[in-house]
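A single protein chain has been removed from this complex, and every other one stays in its place.
For chain A:
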Amino acid sequence: MAALEEEFTLSTVPLGAGPNGLLGVEQSDKTDQFLVTHGGRTVILYKVSDQKPLGSWSVKQGQIITCPAVCNFQTGEFIVVHDNKVLRIWNTEDVNLDKVFKATLSAEIYRIHSIQGTEPLVLFKEGAVRGLEALLAEPQQKIETVLSDDEVIKWTKVFMVFRHPVLIFITEKHGNHFAYIQTFSSRTLSKYTLFHGQEEKSVIQNFTASVDRKFISLMSLSSDGCVYETLIPIHPRDPDENQRVVRSLLLKTVVAGNARSGVALTVLDQDHVAVLGPPLPASKECLSIWNTKFQTLQTSRELPQGTSGQLWYFGENLFMLHGKFLTVIPYKCEVSSLAGALGKLKHSQDPGTHTVPHFVNWEASRGYGFGSQNSEQSKRILRRRKIEVNVPPPAFEQLLSTIKKDSEKDIEVELCKFLAVKRTPDFHTIVGDIVLELLGRHTTEPSFYPRNSLMQLIQTHVLSYSLCPGLMEAALEKTDVQMLQLCLQQFPDIPESITCACLKIFLSISDDSLQETEINMESVSDCSDPVQEKMDEQTEILQNGFNADEQNCDSCDRKLNQKPQDAAEETTSCPVVPKRAALLNAILHSAYSEMFLLPHLKDIPAQHVTLFLQYLYFLYLKCSENATMTLPGLHPPTLNQIMDWICLLLDANFTVVVMIPEAKRLLLSLYKFVKSQICICSELNKIEVSFRELQKLNQEKNNRELYSIEVLELF
């Protein structure tokens, strides 16, 4: 299995980007040491495993290295070409390139090739090839011209075939590519025209080659992103004839078709190639290892800082430019299994498919259980449910697509259609999906706020907070108090933080903006009660628990009667407008857990706390008006809810409210009223105890006697 190991940076000096930045990386005669030729003037010998340079040589100012330095494996010397024609040969002891051996040639050099087992070969730009020894013996010898006009060498490589070097170079002329094979055993040069096949338009961007016994397998990376293979015979039957070779598709779309630069290809071994380039049009550049036999991606490494389209592979190390630094990625290919070779799937996200959020349908999984009596029946239901889940109603699909693009009006129409259809068991999950879809569009397109549709969906009574997590947040953002009220009434599982956020909005929203909204006023009843009426009723509370007619009680009662009256005078009328009261009632009705609510309550501003307390106190007084301790109306807050919220608010904000004079007065009156109520309750307690004794007496009479004579009549 091919694998890329952790990368490391070789050069500590930043290099210029592009082909000028780095001319080439070549092996030296010692393993693990490589000659890196920087574009311009420098050659550095690196020891890769130590990640440090062993030596560095520069040419003089004004001179430019035109060809990567190589190592003569036979002598251990280094050879570099500057200014196209000047050869420099030196070894590690030399310090200054100016003082080393120099040979000026008569023609411009394209590349010096040096591989183990043979002398360096010099390829001239005109296509001629010479051995180094022969050249040095007579530097100014005449170099023949092989290539025609306008034909330029694009790429070259040398192989050892049967102990003899074989040099291949690719030329281009007017968009046509030609391959030249120079064999040194028979001193023949054969020329092949690379036939592009059907993909005429694509431009070949990069080449690599490997050699078999009889063929050179030339791989080319085209601009369409595919890798093609061309088999070129080493020993042609007729060397003089211009032969055509056809390329065949080897790998499809290994890099993005339109990649302009930074594309490179190199053969790693028989079955693997390394490809440098962006795998997707938009993505960053990547180094990928492909298995050509199975056409699978083995591994890949992202190079986010970009690369230069140069890739070298020497002895388990891949060299490339990452950003401005020469980076080495060790590559290993171990014996692979089939499963390993099948490799990773290319991460492809088909933009056509939409992802449907997954919900656990608890109701569908209900009914599994041991030995239940009607397991047969429940299984049948389950099976039916499954089918229904598997095939979502077409209306749903249509609705989703409508939500994606159409206007709010269209969505409303479509939604009405959808809701008219008979409900399936997984109706609530579908509704949740729809809401999420709507919210998804809302987030990408903030102006899109399908309020009516959302309200309609909430009113299906199947939604909960967890089914559409973003809904209330969106409503909070929009200060859509009507929606929030609806959510508070409908959802059983609102987190305390959201409840508190709603409370904050309800308390802070201005009366004017409330006037414009439509709010369900069910829970509020006659808040328009004039003050006077209430005061009249207030006298009734005083007698709560007592019979008003029986005024034979002692002064304690009279005292009691007076206290709440004082309190009542202070709470003149409902401190909030009816609409706000309705909103606050929704908060009072919502479920919460004290522990989670308290920290959030602390965040409410003090004047809002006071207002809310005032309202709660008002409700409390109103509750006490009748003997059953309830508020009038359809869904009024219960006394317990009111009391709990008073306690909660005081717990959370006591130190704050005590400091505010207005709130302090309120608290005092509240305290007085509570005290009077406690007096009443203690009286009630006494009465209850007497009654309990009465009952106990009665029971004992029935049970406890050990002996009695009773009369029994049988009919």
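Operating definition for what follows: contacts are C-beta pairs under 8 Å (C-beta built on N, C-alpha and C of every residue); 3 or more make two chains touch, one makes a residue touch a chain; residues count from 1.
One rule holds for everything that comes next: contacts and distances are computed from a predicted model.
The unshown chain of the complex is recorded in UniProt as "U3 small nucleolar RNA-associated protein 4 homolog", chosen from "Coatomer subunit gamma", "Protein O-mannosyl-transferase 1", "Transcription initiation factor TFIID subunit 5" or "U3 small nucleolar RNA-associated protein 4 homolog".
One chain is missing from the display, and on chain A it is touched by residues 368, 370-371, 703, 705-715.
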